[in-house]
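Notes for the one structure printed next.
Apart from one protein chain that is not included, each protein chain of the complex appears where it belongs.
First chain written, first letter: the chains are A and B, and each begins at residue 1.
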Amino acid sequence: MDLLTHWLGNAPDFAVPFALAALGLILTERAGVLALGAEGLMLVGALAGIGTQLGVGLAGLSLLAAMIAASTVSLLFALMVLVLRINQVIAGLALVFFCQGLTGLAGTVFGWTNRPVSGLHSVELWPLSELPLVGKVFVQNPLVYLTVLIFIAVVWFLQRTQTGLHLRAVGENPQAADAAGIPVLTYRLAAIVAGAALIGLAGAYIAVLSTKMWIADMTGGRGWIAVSLVIFARWSPWRALAGALLFGAIEALIPQLAAAGVRLPQYFVLMTPYAVTLLVMIWVALSSRESASQPGALGEPFIREQRR
Amino acid sequence: MKQVNALQLTGINKSFDGFQALSDAHFTACWGEVHALLGENGAGKSSLMNIAAGLYAPETGSLLVDDNAVRLSGPRDASRYHIGMVHQHFKLVKPFTVAQNILLGLPAQPQQGSYSKRLQALEQQISAKAAELGFVLDPRQPVEQLSVAEQQRVEILKVLLAGARILILDEPTAVLTDQEAERLLATVQTFARQGAAVVLVTHKMADVKRYADRVTVMRGGKTIQTLDPQHVSIEELVRLTVGESSQAGYQPGPPPGALRLQVRDLRSPAGSGPLAGVNMRLNAGQIYGIAGVGGNGQSELANALMGLPQPTEGEIHLQGFGDLRGASPEQRRELRIACIPADRYGAALAGSLSVAENFAIGQVHGGRYGSFVRLLGKRMKQDAADAVKAFDVQGVRSLEQSAALLSGGNAQKLVIAREFSRAPQLVVVHSPSRGLDVRATQAVHGRLRAARDAGAAVLVISEDLDEVLTLADRIGVMNSGRIVAEFEHPAGRQAIGKAMVSHD
Partner (left out) sequence: MTLSQPSVSPRQPLFGRRYTLETRQQMALHWQALVIGLALLFGLAICALILVGAGVPAGELLNEFVVQTLFDAQNQRAVLFQAAPMIMVGLAGCMAFRARFWNLGLEGQMIWGAIGATAISLFDIGPHALRLPLMMFTAMLCAMLWTLTPVLLKLHLKVNEIISTLMLNYIAANFLLHLVYGSWKDPRDNFPYSPPLQSFERLPDFLTGYNVAILMALVITGLTLWYVGISRAGLYLRFVDANPRVADAVGVPVRKMIIATVLLSGALAGIAGFVVTVGQEGRLTQSFYQGYGFSGILIAFLARNNPVAATVVALLIALLFVAGRNLQVFYQIPFSMVQLIQAILVICVASSDFFIRHRIRRIQAGDC
């Protein structure tokens, strides 16, 4: 059962980027802003993380730099959807392609491509790590544990603080929030920036801690999978974490099967996350419970004096 | 009771998209009174109070609170001046609990401790205040699980707990049963006796007579008169609200023909809509007008008759065809049913497309303008040009211009031109002259009469009583989702007005 242990042990590592990106998206979308730019912001975080790591070598600082970089780029998105009232789908798509182009260019110009970095050492959670079968799950790099803490913090923020209440109100019924004196656009801006920070962190995780180098377009669609994860999770953080673990488990299975000698056509196996995402979308649509949990005003720009 | 002015609005002008909603309107409410603001739909009462509550900004005029001039920058500002408004359309966040919704509107008070402590304290406050006002409310219940009456109580508690001393209620009893309405009005009366100022925006005369200390009547965006409801009859109130106008303009047609349309017990499935069993018979060569105050199911009836997919029970029977509810758009075209919806730009015209295209689309499928391979644009334009001339659609500099540029009246004429391009046998019209000037209204009415004279059965649903009186051979009054009374021309205006506002 070595295979099982390794698989379970590796799954969290693959799950973290999905989890963090989905959480960032949930924050933004709970405030009513449709966020499709995850793929792009992850790349920005990834590149910024690698760049800082190559320059300074401190993983913690690199992760922080990634978050700041992604948040800064998200300001462009905020400008487009909050001020210029551009269609949120177009703005999201434009952001993704902007980030892809920008990171591709910067990575080459600064010479950061294909240069390995050191990641972080794993931290063992003794005595849990001595458990049979699942022991390896408790030997992870510190960001995995931090992810769990971040989830707890965000859930606490959304459910147990006044500010979180205001944010959710802004996403469900901005007219009601406005009538209550809540500054709708300010909250949406904060949600975009905070969400982007988490998405950037997800990207940095892939680059700095997982793959440990920068390659152009390295996120490979994970941002889009995170977008569909959020729909699948019906905008609930804990369900998103569960979904992320599912995807992480699927991705972790691939090398394990190969190591076990199972001969699967390589590229079909690589298709799995995308095919699963598609199936998940279909399943969600069939069960049609999704629209009930969708933040009431998702995707609609906020205009005050609009006669009904 | 000290007669100091709690709230005073003077000289208010406000327009929306070119429509003058308020013109030189004024209103004064004193402390300690229940002051009713009475008027029909579109009279401007809600708009005026929305200005007082800080939601709209007036173009001219002034607002005084407690005799001090104020300028409100938003609803939060209004609550600082102790003005609280309970709207017709509740501003509640459905998935949140009662307490969470009320917490939203309260100013931050960090000294009260953490969020959960504040929420708990608020929950206790809510229960206490509710008990004081005489009802029970579970502060932990999600708002979406509450009945409409209970949701309204949440809205009232929201403004009271935020410290409102000037309470504005916009059509509060519209969504309540009689019993609930009585309880509510008694409550607000008590509140007023405690010294607060209560403004009751309503169109229900009976409520005004029973609970109001003073009543101000508005009509057409203007303030008409303020009087003491105890010393005025309901008839007089009706007269002031609906205005004087003769039934000049009515033109009878040929004697009506056979039964053409019959609506049998049309109702919305349990709880999902306002229709409560509409029964109606419409003959060929006849104009049947449905009068009533807005919100009594007219829109739903219009939608059902125009073929919008919505679940209804009952039957809409067209002679020679059967139940219209199952007919496809193609079949409706074949049956020559003309529909003129109230929302010209949302439901009848594609604004960004040209005048010619909007006119011609009705007959494209039938092949009049060429086969699939080639659309006969020239013929489309020619037909459109003829129609524009025949129906006097003005403002068409070129047939290529987009339909959205047409003014309301001309857009309406274009819709009629399209719908009448094949002589209709059934015409369903909803609010035909809304937003139209006198000339355009007369032109539209002329078309409807012409259709009737040519043998069509015409159904006019309108909240404008004048329009109904001018056009209709028979009038049905719609109230609470049913036709509650029918009148033949000439109909007593007072009787109709009474049927519109009474509830049994």
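Here is the rule we use: contacts are C-beta pairs under 8 Å (C-beta built on N, C-alpha and C of every residue); 3 or more make two chains touch, one makes a residue touch a chain.
Computed from a predicted model, the values in this text were never measured in an experiment.
Residue B:374 is the one among B:231, B:374 or B:397 that touches the chain not shown. Per the touch definition above, the residue from B:121, B:276, B:404 or B:454 contacting the chain not shown is B:404.
Contact with the undisplayed chain is limited, among A:100, A:211 or A:236, to A:100. Checked against the full complex, the candidates B:224, B:347, B:385 or B:484 give a single residue touching the omitted chain, namely B:347.
By the touch criterion stated above, the residues of subunit B touching the omitted chain are 12, 16-19, 41-42, 57-63, 71, 73-74, 294, 306-308, 329-330, 333, 339, 342-353, 357, 361-362, 364-365, 369-375, 402, 404-408, 411, 434-435.
Interface residues of subunit A with the unshown chain, by the touch rule above, are 36, 76, 80, 83-87, 89-91, 93-94, 97-98, 100-105, 107-109, 216, 220-221, 224, 227-228, 231, 265-268, 270-271, 274-275, 277-278, 281-282, 285-286, 303-308.
Here, only the chains that are shown with their structure count from here on.
The centroid of the Cα atoms in subunit A and the matching centroid in subunit B are 46 Å apart.
On subunit A, the positions that touch subunit B within their shared complex are 160-162, 165-166, 168-169, 172-173, 175-182, 296, 304-305, 307-308. Residues 16-17, 55-57, 74-76, 79, 89, 91-96, 100-101, 103-105, 107-108, 115-116, 118 of subunit B touch subunit A in their complex.
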